[in-house]
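Each remark here refers to the structure printed beneath this line.
Right after this comes chain A.
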Amino acid sequence: MTYARDVVALARKDLLLELRARETLPAMLLFVLATLVAFRFALPSDASERASIGLLWVAILFTALLGITRAFIPEREQRVLDGLVLSPVDRSAIWLGKVVATLAFLGAAELVALPAFGLFFDSVTWTTVAAVVLADIGICAVGAILAAMAAAGRARELLFPVLFLPLSIPILVGGVGAAVGDDPARYLAFLALYDAVFAILAWASFEYVVTE
Partner candidate 1 sequence: MAVAAAVVLVAGVALALLWAPEDADQGPSQRIFYLHVPIALTAYACFGWGAWKALRLLWTGEQRYDLESYTAVHMGTIFGTLTLVTGSIWARTSWGVWWSWGERQLVLFLILFLFYAAYFMLRFSLPDGPGRARISAVYALFGVVLIPISFLAIRLAENFIHPVVFTRDGPQMSGDMFFTFCVCLAGTLLLAGTLYLNELAGKRLDLRLRELRESLELG
Partner candidate 2 sequence: MSSGEKYLAAVYLVVLATVLVYIAIISAKLARLEREVTELAERARERHG
C-alpha cells in the first residue's frame, strides 16, 4: 500500500504547491477562455456548428499543453524530479502522481471551458463530457511521460508540443467523433482503448526515462 500512499503524497504536493502559488491554474483558465473567444472570430459565421466542437477540443489540447509543461519543465521541477528519483519511491509512482495532479488541473480548467463553450457556441452533450473525461486520462498519461523526456534535453518548452501533438491526434478523433458521429459509443470505446494502451506503456516505461 505504500505505492498508493506515495502516489497520493506526490499528487498532494503538486496540488498544495499550486494552491499556495496560484500560478498555473489561473493561467490555464484564462488561456482556455481566451482561446475559445479567439476561435469565435476565427470561424466564419456560416460555418457549420459541427465545426465548433473541433475548436473545443483544440482549445482543451492546447490548455493541457500549457498545464503539463508547467508540471515538468521549469527548473524547480527538474530539481524536485532529481530528488524524487534518488529517493526510494517507485519511479512509476512519480509518473502516476504527476498524472493525478495534472488531471486535477485540467479538470478544473474544463469546468470553466465546457460551460463557456456551451455559452459561446453550442450546447454540450453528455457524450462530450464523457469523451472529455476519457480523453483527459490519455492526455495526462501521455503528456506526463513526454514532458519528462523533453525536460531531459535542451529546448524543452519547444520540444514538448512537437512530441505531444502527433500522439494527440487519435484523442482528437475520439473526442470530435463522439460529439458528431452517429455512434458515439464506438468513439468512447476507442478513447478508452487509447487510454488503456498508452497509460500502461507510460506506466511501465517511465522509470527508463528518468533514470540516468
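Selection rule, in plain terms: all candidates are chains of the complex that A comes from, given by their letters.
In this section, contacts are C-beta pairs under 8 Å (C-beta built on N, C-alpha and C of every residue); 3 or more make two chains touch, one makes a residue touch a chain; residues count from 1.
Quick caveat: nothing in here was measured; it's all calculated off a predicted structure.
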Number, please: which of 1 or 2 touches chain A in the complex?
-> 1
Given the complex, residues on chain A that touch candidate 1 span 50, 142, 145, 149-150, 152-156, 159, 162-163, 165-167, 169-170, 173-174, 176-177, 180-182, 186-187, 190, 193-194, 197-198, 201, 205, 208-209, 211-212
